[in-house]
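Everything on this sheet refers to the single structure shown next.
And then chain A:
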Amino acid sequence: MKKSRVLRASALLIGLSLVGVACGGDDTSSDTTAAAGGDVTCDGLKIAFFGALTGDAGNLGQNIKKGVDLAVAEFNEANPGCQVGIEAYDSQGDPAQAPALADKAVADASVVGIVGPAFSGESKAVNGKFDEAGLPIVTPSATNPDLANQGWKIFHRALAGDDKQGPGIVQKITADGKAKVGVIDDNSEYGKGLADIVQAGLGAAAVEMNSLDPEGSDYSAIVTAAKDAGVDGIFFGGYYAAAGKLAKQLKDGGVDAQLYFADGVLDVGFIEAAGPAAEGSIIMCPCAPKDSNADFLAAFKAKFNEDPATYAAEAYDAATAFLDAIAAGKQDRASILEFLKTYDKAGVTKQIKWDEKGEVAGNAIYAYTIESGAIVGKPGLIG
Partner candidate 1 sequence: MRDWLLYRTFWDLTITGLALGSIYSLVALGYTLVYGVLRLINFAHSEIFMVGTFGALMASQEFLGIPMLEDGGYPYRTGFMLLVFLVFILLCAMVFSGLGAVALERVAYKSLRGNGDLFGAVVLAFLTGFVVSMVFVDDTLANVIVAAILTAPITMGYMSLFRRGKQSPRLAFLISAIGASTAIAEAMAIWGPEKREQYQTPRILEKDVLFSFLGADVRVDNVIVIVGALLMMVALTLFVNKSRLGRGVRAVAQDAETARILGVNVDMIILVTFALGGVMAGGAAMLFTLVYEQSRFNIGFILGVKSFTAAVLGGIGNLKGALLGGLVLGLVENYASAVFGGQWKDVVAFVVLLVVLMFRPTGLLGESLGRARV
Partner candidate 2 sequence: MLLEVRDLHVFYGRIEALKGISFGVNQGEIVTLIGANGAGKTTTMRTISGVRTVAQGSIFFEGRDITGIAPHERVKLGICQAPEGRGIFPGMTVRENLEMGTYVRGGKDSQKSADLEHVFHLFPRLKERIDQNGGTLSGGEQQMLAIGRALMSRPRLLLLDEPSMGLAPMLIAQIFQIVRSINEEGISVLLVEQNATQALRAANRAYVLETGYVVKSGSGSELLDDPAVRAAYLGG
């Protein structure tokens, strides 16, 4: 009697878990069916997206994933004999979650290249693993300068790092003739790093105004300080949500200084958050304006029925580099990594060619501004 109960209970538990496995197991979009014909043949290769798809930073990851999706879809259409799959590793941008995902990617031999990791924090936590496993990565968005100096052979990025972006911003602010510039950051690795570079670059023209809490709501102490200092320009290193709140509160508080931001603010979310206070703000970005490549813009619109958002084009270039390697007959991580070393091609955003540290050759910094509630790319580029 007792024995049968034990059996029944365990059978029930196992049954329940099996149902869970059967019904939820397959959530990746890998599709590796090989079809006959075409120029290139390959079997069961995948490139992976690594970054946040859900969670607070999910939007950015979704942009990147779309760029990868587009590149792979175009490749698969052109090469019926080589259908490349996509694996998505959703880290939620959290360095604590990233290692278990990275190990999974490393263990999956069919993954031959990674577009990502999307953020600098998670990059530090897992790039060492990819390096040891020889799994090549091209990040479309992690701009922390340190990343290129870790000696990782597998590291590449598809855009300029903050050590290029920072001076670009300084150049722009100086060119605009601002004499007293408040420098604010959000105390994040990205924002503070950039703000420090900008502050150092501006020298005597900079007024240090410390950090704000991006999750907080009230920035009146900073507004008061800006008013008191009588600044004619303000640079904020951080992301768009906080930038929007800050811009609005500065405007309401009667501060009329010219606002400068960096790539983390290049999102319509900034305009939504700031409202009319966003007008005239200047946003610098190492990313190309969306209309800089008409073909890409048209293809993206056709596939997703929307404009490409920040980093979608960089992700497209990153994925394209891997796909070109596959097209060249490279079928494993080592030869793809080797291929990237000599890669030199005009991407949709810039010339994609890496130096030995993995920094990309084309490192133009672009200036955007907000006009009538829309982001407008300025033709006068710096860089």
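Methods note: a residue touches a chain if its C-beta (ideal position, glycine included) is under 8 Å from a C-beta of that chain, and two chains touch if they have at least 3 such contacts; residues count from 1.
These made the cut because all candidates are chains of the complex that A comes from, given by their letters.
Note that the coordinates shown come from a computational prediction; the quantities given were computed from them, not determined experimentally.
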Looking at 1 or 2, the one that touches chain A within this complex is 1
Within the complex, candidate 1 is touched by chain A residues 19-20, 23-24, 55-56, 58-59, 187, 209-213, 215-222, 224-225, 227-228, 241, 244-245, 248-249, 252-254, 269, 272-273, 275-276, 279, 372-373
